[in-house]
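Missing here is one protein chain; the remaining ones are kept as they sit in the complex.
== chain A ==
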Amino acid sequence: RYLWRFGLSWACAPTDCNSQGTSADRSLYMGSVLAAASPSPAPAAAGGSQGVQGLASFPPGFTMPPLSSVPPTSGSGQQMADADPPLPNPGTYEECHRKCKEVYPLQMEGVRLVVNKGLSNHFQVSHTVTLSTLGDSGYRFGSTYVGTKQTGPAESFPVMVGDMDNTGSLNTQIIHQLASAVRTKIAIQTQQHKFVNWQCDMEWRGEDFTSAVTLGNPDVLVGSGILVGHYLQSITPALALGGELVYHRRPGEEGAVTSLLGRYTGDNYVATLTLGGAGAHATYYHRANDQLQIGVEFEASTKMQDTTTSLGYQLDVPKANLLFKGTVDSNWVVGATLEKKLLPLPLTLALGAFLNHRKNKFQCGFGVTIG
């Protein structure tokens, strides 16, 4: 039952994959109708981005989208079970660090206008106009289709998400549930006319475990590709252990990277640790009360030979329609984002600023979301 398959950490082969982190990250979170109804703004891919690079950092598009917090089978890993219950399903491998990462603010620069329009229960469309001080300004059109096969209170399949840039870059994902426990996803990413990422993965959810296999950028002609295997098992209702194996192959070179993951969930906190050949990544998420959430993250990378610690917090004041996120970093980066809903208009105003004291660089931006 405990089939530990060890993987090797994988260096991001296409060098420009990080620059495409924009809408691909957004489309990652589209695995359910709930997520599709409120897409988070795409993170600005600034050159000096302080985004934390996980040791097993996947380029965008290589991870399964998070499913809603209520998995289709019995309860989530956070629920406390009674006397002799079956162990709950632990969720997916990528989600383990996600709760802490969601607390951190995204770097904003320039001006962004987003118009979301829901055309029907199944179809939603969004227009984004970005005026950027550092990079390129552009227009992006995105659409989301959610199918009719309903598997849960907030999940329907198939889910098809696509968006297209004014330069012709395309990002698309198709997620479908083949059987009650098997889910599959195909994701394609292009940079103008060139295909950058194409991957297919399949996830199998058992009663108390989740396993997934991903095949990335398979190229039969050249003989290259990446194969990723994940396995996550609930040991107790609070503890989940898992592992990841990444095998990559190029003509003349092949390699594999392993890492192990452990996650402990308490009443109002989640602690996760990932250890592997390429370093360590530890996160701690704490929900202090209804309004305040705190996340602490520690990353050590053997490739870069450095460590980073960051503290982030999120203050949610629903009565004032306000959401404030702040972060302090060991790289001397301080940043904050403020989001305010301007009722009665269906408008959300977002202001953000990041300051890097060491390099003396400052970045600020604001955005308006309609709908």
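Note that in this section a contact is a pair of C-beta atoms (placed from the backbone, for glycine too) under 8 Å apart; a residue touches a chain by one contact, two chains touch by 3 or more; residues count from 1.
One rule holds for everything that comes next: contacts and distances are computed from a predicted model.
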| item | value |
| --- | --- |
| Omitted chain (choose from "ATP synthase subunit b", "Exoribonuclease phosphorolytic domain 2", "Translocase of outer mitochondrial membrane 40 like" or "Glutathione S-transferase") - UniProt protein name | "Translocase of outer mitochondrial membrane 40 like" |
| Selected residue (touches chain absent from view) among A:133, A:167 or A:180 | A:133 |
| Residues belonging to chain A that touch the chain removed from view | 109-111, 131-133, 137, 351, 353, 355, 360-366 |
